[in-house]
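Not every chain is included here, but those present sit where they belong.
Naming follows writing order (A, B and C), and every chain is counted from residue 1.
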């Protein structure tokens, strides 16, 4: 997993049905200098500016209610900024 | 997932049967400085210049009509350029 | 797998149920200059400052008692710092 900051939402009206209903958040990796922003699906309700815990890859499927082409998922909201 | 821009199509006449029928698009990662272009399969109909949402890895198999050696798939077209 | 040093714990009260009960450790990769810290789940009991062995991806599911959206797991504590 990695820690990241929610910086924005992304909207894609034309998309696979299986992705309908998920909020899609643009995440800035917290610990990486080269700032490779990525997109994670969210069902927990993380807001812009919040620090989140993101899981990647096949493990994500274990937390989805149905199979979907989602490879990154917000799995927690970090209580406080790590010192 | 990541956001990327469709920059070109790639044609490979000699390829695995399971990949037949998919458009293969060359994608430029939107947020990465080192521009590691990659190839994603597309069934949504994204055009050159459009911003797309791409998923990677095993999750891709959940959106294919049959199993195929495809590890990156266009899963949405981004409505507008993220600010 | 990689070798990493445990640098901190991260607490996320709001998280997926499947992740409840796992300690979440912030790990500094031992051999990487660009210090991309990441988070791994731990059930072995690694402490801050210890060198650990971390596995990633789908293989992690083979060591969990139940399926969970965890993509990095401490799978061993390194006896001594590699020369």
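Everything that follows uses one rule, which is that contacts are C-beta pairs under 8 Å (C-beta built on N, C-alpha and C of every residue); 3 or more make two chains touch, one makes a residue touch a chain.
As the structure is a computational prediction, the values presented were derived from the model and not from experiment.
Asker: One sequence, 3 chains in place: how many copies belong to the entire complex?
Answerer: Number of identical chains in the whole complex: 5.
We adopt the following convention: only the chains that are shown with their structure count from here on.
Asker: Graph shape for the chains shown, where an edge means the two chains touch. Line, ring, star, complete, or other?
Answerer: Here the contact pattern is a line, an open path with two ends.
Asker: Averaging only over C-alpha atoms, locate the centres of subunit A and subunit B and give their separation in whole Å.
Answerer: Chain centroid spacing, subunit A to subunit B, equals 19 Å.
Asker: Measuring from the mean C-alpha position of subunit B to the mean C-alpha position of subunit C, what distance in angstrom results?
Answerer: 31
Asker: Using the touch rule from the top of the page, what residues of subunit B touch 2 or more other chains?
Answerer: In subunit B, residues 58 touch at least two other chains, as defined above.
Asker: Which subunit C residues qualify as touching subunit A in the complex?
Answerer: Within the complex, subunit C contacts subunit A at residues 8, 10-16, 18-19, 24, 26, 34-41, 57-58, 60-61, 67-72.
Asker: Please give the residue numbers of subunit A that touch subunit C in the complex, ascending.
Answerer: That would be residues 1-3, 29-34, 44, 53, 55-60, 62-63, 73, 75-80, 82-83 of subunit A.
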